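Take a look at the structure below.
With one protein chain held back, the other chains of the complex are shown just where they sit.
Moving on, here comes subunit A:
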Amino acid sequence: MRRLRHWGPGLLLLSPSLILLAIFVYGLIAWTTKVSVSDEHNARGSKGFVGLENYTKLFTNDINDRFTHSLKNLLLFTVVFLVGAMFFGLLWAFILERGIKAEGFFRTIYLFPMAVSFVASGVVWRWLMNPNKGDNAGGLNAVLGSLGLDFAQSTWWTNPNWGMASMAIPAIWQLSGYVMALFLAGFRGIPQELREAAAMDGASTYRLYRNVIFPQLTPVALSALIILGHMSMKMFDLIMSVSGPQWLTEVPAIYVWQTLLTSDYAKAAAISIILLLLVAVVIVPYLIYTNRQEKNA
């Protein structure tokens, strides 16, 4: 009874949210899982149990290997996006960390794409990545042309093999500033004494960064990778806006939507659950890790 009086009011305040999340996150995931093992392949929906058939079919029996194709697209997109955003984010943070006049101005500009929706930025990137080359070139190809880099002109996302690498360009543009902000906070969270101690020991600037500062940034880099990685796996808006739903640039998140349009609920549910598992593999260990860190702190 005393315990109840002690914890009671807090739990009461918390309980509406807990109930909502229990239903709308965990309950609905369970529901989707149930649909994914059924044979509800059209709007009329028989709901017989078929076990993992919908899952195995995605890998073995999908027309033109559509699902594995979407996974390959996602992999290429994710690799380019993560490498690009981490590289520019760290570089920008490093430049600002070295001390620069009007830093606030640079920071504001580098970060501004974060405030824009993927749908809006997709409108302009679709045009910037116009595949025309030579005299008709526009957008990025025109820039490359005027720099004398004609050989680098590309068909961008319309390229059947490497198109998804181009699709990562707008995503890099949009999120490098975010990575920069994370790293900048990381740089500035390093105690001044550490730098002073290194300077006392006569460490060169190179050694200071190599041995003192960069190792301190590992947790920040991990956070950034996890956040970007899980965003990348869910990528939907940007691709819908730049290319629209189509074979060349299809990723699982879009495949779900396309499958729903044909009312194949069971298949759409199976793809969603695979997507959820992909995200969970990255996020769950991360949540446990941060939880432990907090406890140790």
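Methods note: a contact is a pair of C-beta atoms (placed from the backbone, for glycine too) under 8 Å apart; a residue touches a chain by one contact, two chains touch by 3 or more; residues count from 1.
FYI, contacts and distances are computed from a predicted model.
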The complex's invisible chain, by UniProt name, from "Sec-dependent nitrous-oxide reductase", "Carbohydrate ABC transporter permease", "Xanthine dehydrogenase YagS FAD-binding subunit" or "ATPase": "Carbohydrate ABC transporter permease"
Residue, one of A:Met167, A:Ala181 or A:Leu217, that touches the chain absent here: A:Ala181
Among A:Phe81, A:Phe118 or A:Trp156, the residue in touch with the chain that has been omitted: A:Phe118
Subunit A, residues in touch with the chain not shown (by the definition above): 7, 9-11, 13-14, 16-18, 20-21, 24-26, 28-29, 31-32, 35, 88, 91-92, 95-96, 98-101, 103, 106-121, 123-125, 127-128, 130, 132, 135-139, 142-143, 173, 177-178, 181-182, 184-185, 188-189, 191-192, 195-196, 198-199, 203, 205, 208, 219-220, 223-224, 227, 230, 233-234, 236-237, 240-241, 244, 253, 256-257, 260, 265, 268-269, 271-273, 275-276, 279-280, 283-284, 286-288, 290-291, 293-295
